[in-house]
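Handing you a structure now.
Missing here: one protein chain of the complex. Every other protein chain is in place.
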Amino acid sequence: MIGVPAVVLLAYVFIRGSTGLRHYILTRIGLTLPMVFILATLVFFIMRVLPGDPVRSALGPKGSPEMIQQIREQLGLNDPMIVQYGRFIGNMVTLDFGNSLIGGHRPIVDEMSERFPATLELVIPSSILALLVGIWGGTFAASRRKRTADYLWRIYSVVIYSLPIFWLGLVMQLLFGVQLKWLPISGRIDPIIGISIEHITNLYAVDALLTGNWPALVSVMQHLVLPTITLGLVLSGVFVRMTRINVIETLQADYIAAARARGIRERMLVYGHALKNAMIPVITLIGLQVAILLAGAVLTETVFSWPGMGRYLVERISARDYTAVQSVITVFALLVALISLAVDVIYSLVDPRVRY
Amino acid sequence: MAEPKPITNGVAVPAADSDDMVRVETLRKHFPVQSGFLASLVNRGHIPAVKAVDGVSFTIRKGEVFGLAGESGSGKSTVGRLILGLLEPTEGRVVFDGTDLGSLAPEAMRKMRSRMQVIFQDPLASLNPRMTIGEAISHPVRIHITRQPEEGRRVVNEILNKVGLAPAEQFYDKYPHQISGGQRQRVVIARALVTAPDLVVADEPIAMADVSVRALLLDLMMRLKEELNLTYLFITHDLATAKYVCDRIAIMYLGKMCEVGPLADVYEYSCHPYTRALLEAVPVPDPRHRRKEPMPAGEIPSAINPPPGCHFHPRCPIARENCSVDEPDLRELRPGHFVACHYAEDLLK
Amino acid sequence: MKSTKWFLVTSLLIVVSMILGACGPAATPTAAPPAATDEPAVSTPADTIIIGTTDSIASFDPADAYATRDWEIIKNINEGLLKWKPGTSDELIPALAADMPVVSDDGLTYTFTLKDGIKFGDGTDLTAQIYADSINRLLTVGPNCPNGVAGALATPYVESASAPDAKTIVFVLKQPVAYFLQILASATYTPANPNIFPADECLLFPEAPIYGTGPWFVSQYTANEQIVFEPNPYYTGDLKPQVSRVIVRQFADPQTEALALQNGEIDIAWRFLGYELFGQLKGAAGIKAETIDGGSIRYLILNHTMAPMDDPNVVMAIAAAIDRNEISDTVYGGQVNPLYSMVPPGFLGASEAFDDMYASPNLDKAKEFLAASGYDESNPLQLEMWYPPEHYGAETAAWMQVLEKQLEATGAIQVTLQSQEWSTYVTALTGGDSYPIGVLGWFFDYPDPSNYLEPFVYNGGQGTNVSLDAEGTPYGEPINEKAQELVDLLSQAAVETDLTKRAELYGQVQAVYAELVVTLPLFYNPEYIVYRDYIHGADQYGTPETLNITGTIEFNYALLTKTP
Partner (left out) sequence: MPADFLYSVRNLTVEYKTRAGVVRAVDNVSLDIRRGEILGLVGESGCGKSTLGKALMRLHTGPASIAGGELWFDGRDLMKLSDREMPDVRGAEIGMVFQDPMTSLNPVQRILDHLTETIQTHEPEISEAAARARSEELVERLGIRRERLNEYPHQMSGGMRQRVMISLALALRAKLVIADEPTTSLDVIVEAKFLDLLKELQKEFGLTILLITHNIGVVAEVADRVAVMYAAKMAEVGDVKDVFADPKHPYTQGLLKSVPNIRLDEGELYKMEGAPPNLLHPPAGCRFHPRCPFVMEVCRTMEPAFAPVVGDHFASCLLYQEAGMKQESLHG
């Protein structure tokens, strides 16, 4: 489920790619694992250094000392730190992340498999929207450099980037929901249609497609519109700026002048030659944006009551749900490593100068 | 070590001599193509490497201008950096005025550095754009000469005047972008010479300068050599310019030395087909003497997998069968004139 | 170039389909035309009521659940032997029991008779044996469950339960408990369906459908999203569901919940909207907003074993200096009620002991107390006050500042306000040796005055420490004579079965409590409920014009009707 596209891409490249590339992928994976291990260890200890305690904070004023002791005992929080650490690492290795320390004490794997698809379902179309708007807008602005369209896009990128997500989301909700009454403003799907959805991948759009549940698909799309636009637009600001700068820089390259000297038309120079080259640094940025994307997702998920991963992490950090936080961060780290590897591989596919 | 002593790979190691400023002994520098901790673990034993310098020996005598010429990729600049101690040799050693640089502790090496200076090709790249000319030159002065500001300023002004940036006061507070390219290269020369070094490695020092300025810069360098009693290692791809400054010259091809000797000998009686081609290729500024001879086929191969035997054999007009097998030694064909070619005698005729 | 084209085409497809989705036919069959301005964008079908909440469910298991939200849900799927009469918080009526119980003279044995024909929603007969097994499961399995309600509400009181015949259930208590029936009416004592909940372990999240003995069963739930209730076909009680489906949707943020109500995505916005959003929604077109008196109180924890709180003069000075009305008026627009005893009005024996004793605000008296301990303007008392910035609503900081001003008005106290994020805050405060004074909230487990007093007097991990832990004493070692008196009175009241005597005892308890200033009650919060005007309460328990929610005790969805 997690990072499926990246895994598919890597698997494909691994099978079809050159020995060098295969070697490179293995090397990178080999380097990733110890990195994730170190990170997981750090998170383990940092969480325990933080003041506050999962049991106390869940019970609030209600827990008697005996009760707290009993629950701590059950959760293994009274074991020596090293025993807890060993158990944590053991769990990681078997990809069984253990149980949450708060609320229902559900298996983290269950909780993540509900939350992660929600985030993916939000983040994927948002990224696509951000990329479409960002790349097209940036390129268009670059091709109209120092003309009105350029200034408008630059203003757009600054304004949109500095807009707080919760504010933009609220405006969207008020405008397209409460005022214009076009769209729903909360949740992933209409609650009643939601009853009919079969939970296969937990990506509702995919599940609806797989089961041919068209009303559900329509509902999912309707619910996606506002959060996607909110997150996508906010993210697009950076892409507009990055693309614009890179396209402008590329347009000044010698090979563009050389192509112009061959009579290649301006449109082709911009969209055919400059854009493809400018995309190379932008692709790197996309990889780096993953963290920002997740941060943006936290806010978007909150505003639109989207039961995703970002909110989950925030909730669990404040509740000191050690196992949940450790697991989520480990999974995030793996995901970021995976995506950055995928980005590097894409990089090598786009840029023929990069070969492994 | 009084006698020339052949070593395994067939490169003669010159005898030690107190007149030697620099002695380079079977120097090698291989740059691994892949790097990284894990990659080196995985590839242990057979890491592909660029053999930038692959067994080079020569001496630079005190007070001479020793030219090092070759095309890009021949390894000439790498030799310069190895001599300066900017790179660690993979093999072999560099002896500077009797001291093996490899044996020096970092502090001793730092001291030794003040005795050798470098002038690079691009003056704009070698000057900090946010540092005035006076500051740029004061820097080595403070490290190696004096910490007193007044004294330091006097020393800087003196060298500025010496390199023709007069009146010095007028240039002291200027930034690199405020002066012309030729003047910038003079600043670089001044900075190199202010510590009164023994050896100056000039790596294509005039390649970026305009034609009308080149002669002035060369003249300046030669004048300062006499005044300050310098030794030059003059690295260049321009054999025409080398002719005007070098006492001896070495020609490199793919990390190896083809030919070395007194400049006049090498130019007049070049005994290596590559040297010949190189000399022939230099365009002559005279339309009455246009070149007729064809150039060697192909281009310089990769230094990762150089051809076996004589590296030049695939392009050589006189190559015979054994050239692709036997690597020619550098041998003394005429007094002081060494050539690495099995059939050099044929060219002597 | 080709791959770029494909990328463009696919992404365009996605965007286009999203736009089509947005413009396509509305999701629900009874969608209102978007023309009328007062009509919400989305409207829920006539036979379905959707309730929004920001609270999440932690357990469906009666032997484990210990959160208000969990109890609300369990009480909608399950009925116990007794229940609160809807719309009241002081009248218990039989539910599964045919009648009120027979109590033995020693107050240790309670005998119930089951109604005829009670079935779980899946058709299983509820026998007395199943009920007794369920209670014994609570006693044995319960203590090992993560949310651990049993340790609080079962094991301290009940020795065992048994079923002498198919209709009779007998509870044997460990000691007489005056408020046992109040406890018994909680979700904890409802029967667990043996086909769903295993006998030997707790099961927090059984697979839907979850059938109980109540008016509804959970036909489906999606974690973090929604719980779907449908009428229990075998329910024979009087709380007949009025609609064919109730959906409880979970929101991440009360702001979104409020907007969703305005947008018509939900019919009712329930816990926890908060004072500010309630104010915003009140008066909006097509929306009704009500407050419900609640049992949720705010009070200050005073750590009696820590300087300067170990000085009785200091705590009494604080009690005398504060002005509860000012908090209500300036921060809550008069929506919260001042609280002059830990026991809120309406509960048995509730008094206004703090008002009687200190008549606060009374600055002169406060100055006297402070002077007695040598604090005056030249030597002011340095006081560090702590609060969590978010946990009790964003208004907390505002009224903490009001308190700061009030205390400093004595001229002999200098307050330093400190805030700390909840998890750290609550751990430090209840640990009892880090913060001298801090704010907390409390909501009862069972509606009885004892639940508002005992936890703070006996060392319940509150950080008050008037009765320290000690070997061999069930209630700890009181720190002084007054504390000893308090402990004695409380334990007496706990077993007194005569209501008048009991009320009298609690009156005395509250007086001593106020004198000691064990904790300092500030105000009690109403609950806020906002709903669309086509939602009504059932008329069988009063006027249909309001929802008849006794939010303090239970919110039964069967009371709701929907008439457009």
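The chains carry the letters A, B and C, assigned in the order they are written, with residues numbered from 1 in each.
Assume a contact is a pair of C-beta atoms (placed from the backbone, for glycine too) under 8 Å apart; a residue touches a chain by one contact, two chains touch by 3 or more.
This structure is a prediction, so every number in the text was calculated from the model and none was measured.
Hidden chain, full complex: it touches shown chains A, B. Of the listed positions B:L216, B:I318 or B:L347, the one in contact with the omitted chain in the full complex is B:L216.
Looking at B:T26, B:S138 or B:T241, the residue that reaches the missing chain in the full complex is B:T241. Residues 253-255, 257-265, 268, 273, 276-277, 280, 350-353 are the ones on subunit A that touch the missing chain. With the whole complex as reference, residues 71-72, 180-183, 210-216, 218-219, 237-241, 243-244, 267, 277-291, 294-296, 299-300 of subunit B touch the missing chain.
Going forward, only the chains that are shown with their structure count from here on.
With centres taken as mean Cα positions, subunit C sits 85 Å from subunit B. Contacts from subunit A toward subunit C in the complex involve residues 50-54, 56-57, 60-68, 70-71, 74-75, 102-106, 110-111, 114-115, 125, 128-129, 131-132, 170, 173-174, 177-178, 180-188, 190-195, 199, 215, 217-222, 224-225, 228, 272, 276, 301-307, 311, 318-320. Listing the residues of subunit C that touch subunit A in their complex gives 1, 4, 11, 14-15, 17-22, 24-25, 27-28, 34, 39-42, 44-45, 48, 50, 56-59, 66, 143-144, 146, 148, 151-152, 204-205, 219-220, 222-226, 228, 245, 247, 249-253, 255-257, 259-260, 262-263, 265, 421-428, 430, 440-442, 445, 455, 459-462, 469.
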